[in-house]
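Sharing a structure below in structure tokens format, with a few things to ask.
Right after this comes chain A.
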Amino acid sequence: MKDTIVQGLEQAYYNLVHMIAEFLPRFVVMLVIILVGLLVAYVIRYILRALLRLTRLDRVSEDAGASRVLRMAALPSMTELLSRSIFWITWIGFILVGVSILGVAGLQEQISRLFRFLPEIFIAMLILFLGLILANFLSRAALLASVNAGQRSPKLLSWSIRFVIWMLAISMALEELGLARQTVIAAFSIVFGASMLGLAIAFGLGGQDLARRALERHLGDSEKEKYKEPQPL
Partner candidate 1 sequence: MADETYLSDDLLRQLMSVGEVDLLVGILSHSSANTMRAAARSIENSLQQNFVRQRVAIISVDGGAVEDAASEDSVDPQTEGIAFSKGITSLRTIHRITAGFNSAPSAGLALRTILASSDLLRAKACAVVSPATSSTSPDWIANLLRPAFRDSFDFVAPMYSRHKFQGLLARNLLYPMTRALFGRRIRELYSDEWGFSNRLGAYCLTQDVWHEEPIRTRPEAWMGISAMTGPDFRCCQVFLGEKPQPPAGSGPDIVEALRQTVGSLFWCLETHQSVWLGRNGSEPVATIGPDHAVSAEPMDLDRARMFEMFQSGVKQLEPILHTILSSETHTNIQTVATLDQQTFRFGTDLWVKILYDFASAYHHSVINRDHLVQALVPLYRGKIYSFLMEHSDSSPGDMEAEGENLCLEFERQKPYLIEKWKAGVEVKS
Partner candidate 2 sequence: MALQEDSLWYKDAVIYQLHVRTFCDSNADGIGDFVGLTQRLDYLQELGTTAIWLLPFYPSPLRDDGYDIADYTTVHPSYGTLEDFKTFLSAAHNRGIRVIIEMVMNHTSDQHPWFQEARSSRDNPKRDWYVWSETDTKYQGVRIIFLDTEMSNWTWDPVSKSYYWHRFFSHQPDLNFDNPAVFEATWEVMKFWLDMGIDGFRLDAVPYLVEREGTSCENLPETHAVIKEIRKRLDATYPGKMLLAEANQWPADVRAYFGEGDEFHAAFHFPLMPRMFMAVKLEDRKPIIEILDQTPAIPENCQWCIFLRNHDELTLEMVTNVERDYMYDEYATDKTMRINLGIRRRLAPMMENDRRRIELLNGLLMSMPGTPIIYYGDEIGMGDNIYLGDRNGVRTPMQWNGGTNAGFSFADPEQLYSPLISNSVYGYQVVNVDSQKRSNHSLLSWMKALIRTRNSYRVFSRGTMEFLRPSNHRVLAYVRELGNEKILVVNNLSCSAQAVELDLQRYKGYIPIEMFGRNLFPKFGELPYLLTLGPYQFYWFRLRRI
């Protein structure tokens, strides 16, 4: 019995030592990998940043209007954004590789699942985020345009646009996550159809004036002739 206990203890001790002996190098390797990963990520970020500056990506993005969106979302410049993302992706990759070296069963499984799902979550969030920005932006643009054109119900248009874009963004995000695909599509169709109908009715009742003037403009009876403003310049 004593022997058994001693043997058990010895075995445990042996196992522990063995485990530690086995784990410690792995842990060190993991740490090394993570550190190397950090270094590599830094280097990659540095090179990428230099490359992007050289190709004047910021100017292109400014021209394309992308920078403006970034500014609105309080995000750094396109170059900065891209190089930072790549930095993190690279480093996280290294970290995960390092963790996998530890050989902890289950953890590896979880990590790989997370890994698989991670991009989708990321993309879904991005879609929602962009949708939010776009909805804000477009609805305000519509509001300003209709106010400045002297239309009667500018808020209606602005709210409709915001609503439609939200719906679109949400449904796309869900689609991306692959959640209850059919349900979402059905739900979206119903909401979208309803809102369109609502809009149509709203336009029909509230926007008669608007429609009339839009028609007039197309038919050549220019609104400008009736409404004379002094020329600004």
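Heads up, the rule we're going with is that a contact is a pair of C-beta atoms (placed from the backbone, for glycine too) under 8 Å apart; a residue touches a chain by one contact, two chains touch by 3 or more; residues count from 1.
With respect to how the candidates were assembled, all candidates are chains of the complex that A comes from, given by their letters.
Predicted model, so just to flag it, every value in this text is computed and none were measured.
Visitor: Tell me which of 1 or 2 touches chain A in this complex.
Guide: For chain A, the touching partner among the candidates is 1.
Visitor: Give every residue of chain A touching candidate 1 within the complex, in rising order.
Guide: Where chain A meets candidate 1, its residues are 56, 59, 62-63, 68, 71-72, 137, 140-141, 143-145, 147-150, 154-155, 222, 224-233.
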